[in-house]
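With one protein chain withheld, the remaining protein chains of the complex are depicted in position.
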Amino acid sequence: MAKVQIKGAIPPMITPFKENGDVDYESHSRNMELWNESDLGGYLVLGSNSEAIYLTEEEKIEMVKLTVQKAKKGRIILAGTGMESTRETISLTNKAADAGADAALILTPFYYGGNMNDEALINFFSEVADNVTIPVLIYNVTKFTHINISANAVATLSRHPNIVGMKDSSGNIPQLVAFKSVITEDFNLIVGTASAWYPALTLGVKAGILALTNIAPDGCAQVQKAYEKGDHKEAREIYERLFPVNTAITATYGVAGLKYAADLLGYKGGFVRSPLLPVREKEKVQIKEILQKARLL
Amino acid sequence: MAKVQIKGAIPPMITPFKENGDVDYESHSRNMELWNESDLGGYLVLGSNSEAIYLTEEEKIEMVKLTVQKAKKGRIILAGTGMESTRETISLTNKAADAGADAALILTPFYYGGNMNDEALINFFSEVADNVTIPVLIYNVTKFTHINISANAVATLSRHPNIVGMKDSSGNIPQLVAFKSVITEDFNLIVGTASAWYPALTLGVKAGILALTNIAPDGCAQVQKAYEKGDHKEAREIYERLFPVNTAITATYGVAGLKYAADLLGYKGGFVRSPLLPVREKEKVQIKEILQKARLL
Amino acid sequence: MAKVQIKGAIPPMITPFKENGDVDYESHSRNMELWNESDLGGYLVLGSNSEAIYLTEEEKIEMVKLTVQKAKKGRIILAGTGMESTRETISLTNKAADAGADAALILTPFYYGGNMNDEALINFFSEVADNVTIPVLIYNVTKFTHINISANAVATLSRHPNIVGMKDSSGNIPQLVAFKSVITEDFNLIVGTASAWYPALTLGVKAGILALTNIAPDGCAQVQKAYEKGDHKEAREIYERLFPVNTAITATYGVAGLKYAADLLGYKGGFVRSPLLPVREKEKVQIKEILQKARLL
Partner (left out) sequence: MAKVQIKGAIPPMITPFKENGDVDYESHSRNMELWNESDLGGYLVLGSNSEAIYLTEEEKIEMVKLTVQKAKKGRIILAGTGMESTRETISLTNKAADAGADAALILTPFYYGGNMNDEALINFFSEVADNVTIPVLIYNVTKFTHINISANAVATLSRHPNIVGMKDSSGNIPQLVAFKSVITEDFNLIVGTASAWYPALTLGVKAGILALTNIAPDGCAQVQKAYEKGDHKEAREIYERLFPVNTAITATYGVAGLKYAADLLGYKGGFVRSPLLPVREKEKVQIKEILQKARLL
């Protein structure tokens, strides 16, 4: 049976919070209405940019339900359901599936990082994939986990019928090529940072789950469309224009910066949840300048 | 009001699991009966060696209750109640307090490590300490969190009336001295690895939360007793004899190794929870040899 | 005055040694005769793959002279002349210039890495460039130096009239794009690892100094030729076929592996200089297999 195919720019959706720290579901709905108007490949709810690590299980399931309800028909809904333990990961994934998620993006467990060798990761993802009701994608995000899954482990896991892809957020293109050289044809290799979007496309990658898509959905989509039409020059120009926004947000200001940029661009960024801190006044000025320079504002 | 004083060797207690992955509460009770017979300074439930990150909230509270019930009277019960979000940390800490914990050992949040600067950590611990019903200790364990709290942050936090100490598991003695030079007199600076136990004592540290205490409670206690009697030679000899056991378990075999050693030494180690893997046959042989060489077996 | 333009695949040439550890100049001459037959963009003598750090000043100058003498006319000769101190770097660079080198590839100083901030690196490269008789290129190779020059420093340095380019060996494509966005039009941004060769071309990079070029000069050149003809598919295919060779040699076996592969492919790899160790028998088998799989052998 062929694996589901994932294609296009996909936002790892921010989770807006109210000033008191509660989830602002209404603002999330509003954001989705806006994103629905762009030509996106689907949605990721409960990713790193969603502050999912700060959400309770109840909030997570609520966010999945709302996302499923609001999404434009036909768009795939990925839910970040990785927990540290295998049993909790299975449990949460099945709850997200019941809530309507189409597939699960599952973080490499990382607390006992020194023990998360190939064997442990292969066991973990296999056991999860064997016991959940929706397809599984591996989520490799070294920046947050300090784990970097090996090409050997990916080679094995890509052959599991219920493991259908991987999001690699390293931004490391040679590593992406190494992954590409060991996976099966129908395994969805997804790039996880806008910094690597254009070069990834030139190497045959078909989908990107990019923080930048939250605030520049059309730009992210156009890079791919132009590339696929054969207009490499235009694709690269948009990429190079948007690149500094991504670098600033991802590396310098984090989720709080992304949310402030969202506020400026007509979305509902909202508050971050503590212990994250909001951006300072000085940083706000810098974010504005970056957005203006990239002609987003 | 003076802060509570913590003194002695304290085991960060392992959590025994059954083969099916359920918590084996009975085995925990049995272990506590054995530890009660040694001259220990208290107990830590829900630490890193407890696989706390793999426990559900219900299991955590059950473990706290059982620990409180089984502990020899007069021994302090510390509970590891750190979560990633401030609000969940407060909630869990107060539940642990209601379950009988005397104080909370709270991990530095770490998922968004790049944003966990001094300001964020000071805010986090202050807000938690302001809103919980038991005293708070900071838990700095770079090995797992990739966060290393600064002496500046510790200086500020040590002055909060409800932040009463810190466990530093870095094993970095110069760093311990740096912390010591900035804290208040009644702030409990606790060393978090047996590798640093003897040198920490020579620098005035009074308590150690040491994985090794799970399997060598008497040895860990004796290092301190000998030191305090002025018998530095004996203290150092015990320390140097037990040191290789700690290095092997902490650095090489992790929690699974510690549990296997516990099984060998009459405790109930039990299974680890997935995705952790049990020790292999070859490693079992090595652990036996290490325990024999240290005259524990 | 426009800066010299560097283009094409350039081998960071291995330095063959005799069994007694002396430089085997004759073998170097033989290698150059072979490389002269391929369509290369020039030569780098005294790079990291040349074990330059193990050569005396006399040996270095001798290698430059021999390279100049043997090189096919019209090919640019780059010499790696970075030393830790500014004064020795200037001195060696001018000696290499006198020996015929066309430009100098100069390593970021790195011993006191904690002090090599933007200001120090800008001062260093500016002072060197002001005092040498040939153009200067920056050599950024984090793998060996644990220094990673910032885009800010590169922005400044690219405006110096005698600093004409940079070799970035990080393989980090997003970083390459960041550098590209701050440099002047005529500044030669050169990619330093074959792992990044094809994606770098798609981003407008014109030259690569690639260890792989030592043993697969035609393949490295063809990737670029095919790309420039618009045959992206062929370019990518050659790149993906050769990629595993590069990964194996660079990451796994190092210079000793590269030299053994050179021996197998008709070049004179020769011995490494101590403390480097030759490849073991088992590794030889693996290298052979990798070369066969890439259809080089």
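Order of writing sets the chain letters: A, B and C. Residues in each chain are counted from 1.
In the analysis below, contacts are C-beta pairs under 8 Å (C-beta built on N, C-alpha and C of every residue); 3 or more make two chains touch, one makes a residue touch a chain.
Owing to the predicted nature of the structure, the values given are computational and were not obtained by experimental measurement.
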| item | value |
| --- | --- |
| Visible chains in contact with the missing one | B, C |
| Given B:G171, B:G219 or B:P275, the one touching the chain that is not displayed | B:G171 |
| Touch criterion as defined above, residue of C:V4, C:V68, C:L276 or C:L297 at the omitted chain | C:L276 |
| From B:G21, B:G100 or B:P199, residue that would touch the chain that is not displayed | B:P199 |
| Of C:S85, C:N152 or C:T184, the residue in touch with the unshown chain | C:S85 |
| Those residues of chain B which, in the complete complex, touch the missing chain | 171-174, 177-178, 180-181, 193, 195-196, 198-199, 202-204, 232, 236, 240, 243-244, 247 |
| Residues belonging to chain C that touch the chain removed from view | 21, 48, 53-54, 56, 84-88, 109, 111-116, 119-121, 123-124, 127, 143-144, 146, 251, 254-256, 273-277 |
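Note that only the chains that are shown with their structure count from here on.
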| item | value |
| --- | --- |
| Chain at maximum distance from chain B, centres defined as averaged CA atoms | C |
| Distance from the mean Cα position of chain B to that of chain A, given in whole angstrom | 35 |
| Interface hub residues of chain C, defined as touching at least two other chains | none |
